[in-house]
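Excerpt of the complex: some chains, original placement.
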Amino acid sequence: MPIALLIRNEDAKPKDYSHIADRFRPSHADFTYHAKYGLRDYRGGGRSSARETAARVAAGAVAKMVLKKHGVKITAWVSRVGDVVLEKAWQDLDFSQIEATPVRCPDLSVAEQMEALIREVRKEGDTIGGIVGCVIENCPVGLGEPVFDRLHADLGKAMLSINACKGFEYGSGFAGVSMRGSQHNDAFFNFKDKILTRTNHSGGIQGGISNGMAIDFRVAFKPVATIVSSQESVNEAGESVQVVGRGRHDPCVLPRAVPIVEAMAALVIVDHLLRNNTVHVQNLTQ
Amino acid sequence: MPIALLIRNEDAKPKDYSHIADRFRPSHADFTYHAKYGLRDYRGGGRSSARETAARVAAGAVAKMVLKKHGVKITAWVSRVGDVVLEKAWQDLDFSQIEATPVRCPDLSVAEQMEALIREVRKEGDTIGGIVGCVIENCPVGLGEPVFDRLHADLGKAMLSINACKGFEYGSGFAGVSMRGSQHNDAFFNFKDKILTRTNHSGGIQGGISNGMAIDFRVAFKPVATIVSSQESVNEAGESVQVVGRGRHDPCVLPRAVPIVEAMAALVIVDHLLRNNTVHVQNLTQ
């Protein structure tokens, strides 16, 4: 049977937004929604609010139940806040520590620096961006489609659809552009009748299809747009106005983005698991 | 009427691949296709070959004809090869020089360095990666959908679906994570009855919907997997073998990726133009 999930939007304070009822907050969706639809929900953004991602996390929890049956494990964590960077490879992280701090960085000393930075940014009434890392372990070989629906293309779209996301890279990513092919190529070898690769610059995906190695990727998030200080903007009439931040806002969304990244990854992998089943009939015809 | 485009795959040399008929080239799609479908076209890869992108460029040419009517202009160029980087902002580039060199970098002195590097890499029988930059000018306000089909999510998926792509970022991208919200936010102002922004860290897209400013993004490509030197691998029986490169191969795909990036961007924008028209009926009901 289909599964219905109902989340009531109860913890809302619509009156907190009356001061921006007629004006566009910079780098929010206010202006573009107004231009596209002729109306918008100024009381927090409506569909453009990151509250919408609660539904993704709920659906992702169901997807994770399916993945558990397949032994697939998805883990995300905060790997950077501003210029505080977690330099370790994911294999060297202790994932059991992710939930140990509110910042969701598994290296506790880096987590401490991140927290300090976020506290400082909050004091300034400002915000800061960062990067979420994610790894999908034990993904079956063969997920992903040739041409358009490559596994990493669908993962990338899913991540880029999360609020405030500005970039996606997998495997060697942007850093890989400096490498030579002879360094970047992942040599195959046979380990107990399983084909593995010595390195994993491919990020677990070759030709758009999972090869059984860990799928690792990184997602960049910009600093939250809502800040305390007064900002230049225009109102619906096109007149110059000032916008001042009010309401409840995060100085940094990174820790909250972690479960969203996991949920979206889980949904993409389950979709491709289902889709992969359709290959069987084709094989029957050979 | 629908448009049919037929490209015959004539300039092929299937015999050049007989030495890899039974073995998997590292970091190619050989292994994953074999695992998924139980068969693969070892004579160049079939669907996994970048030859498939010829169809994208042809379709993109039609999309560009539609975009021309709307005044939309899409321009891509090579902005990095290995560690040779074009540091200038796109506004400072002379796009008329993109086709002046085979490397498709509009800054001729940087282009020269890129060519030198590619020549060196070829001599070594090796390959190198890089980055393609792209800007969409004069995109109408209002393209893109809330939630999943945000304009940058569809652009990202389109780029990640191009062979050898490892990452996508738009606007401030990965660099934006170090910025404070007060620096990153793009202030609105009214210029001759058009709402513009003072800066464009948003990359022309806010809340997933185009805001009329230039849409700029960058696409990372890994070094080509086919190299001349001998590499460790396995064959279909799972036995250790060596794979040696033969056939015709590029030391660097970046210059060839430029028209593909433009074509995919054109297809995404036209799709969203068509989709945007469906908003009108909803407005009628208000």
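Each chain carries a letter (A and B) given by its place in the written order, and its residues are counted from 1.
Going forward, a contact is a pair of C-beta atoms (placed from the backbone, for glycine too) under 8 Å apart; a residue touches a chain by one contact, two chains touch by 3 or more.
Everything numeric here is computed off the predicted structure, so don't read it as measured data.
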item	value
Whole-assembly copy number, given 2 chains displayed	4
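Simple rule for what comes next: only the chains that are shown with their structure count from here on.
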item	value
Subunit A residues within the subunit B interface of the complex	24, 26-29, 31-33, 35-39, 45, 47-48, 52, 80-83, 121, 124, 126-131, 141-142, 144, 146-150, 152-154, 156-158, 160-161, 166-174, 176-190, 193, 195, 197-198, 201-203, 205-211, 220-227, 229, 231-234, 238-240, 276, 279, 282-283, 286
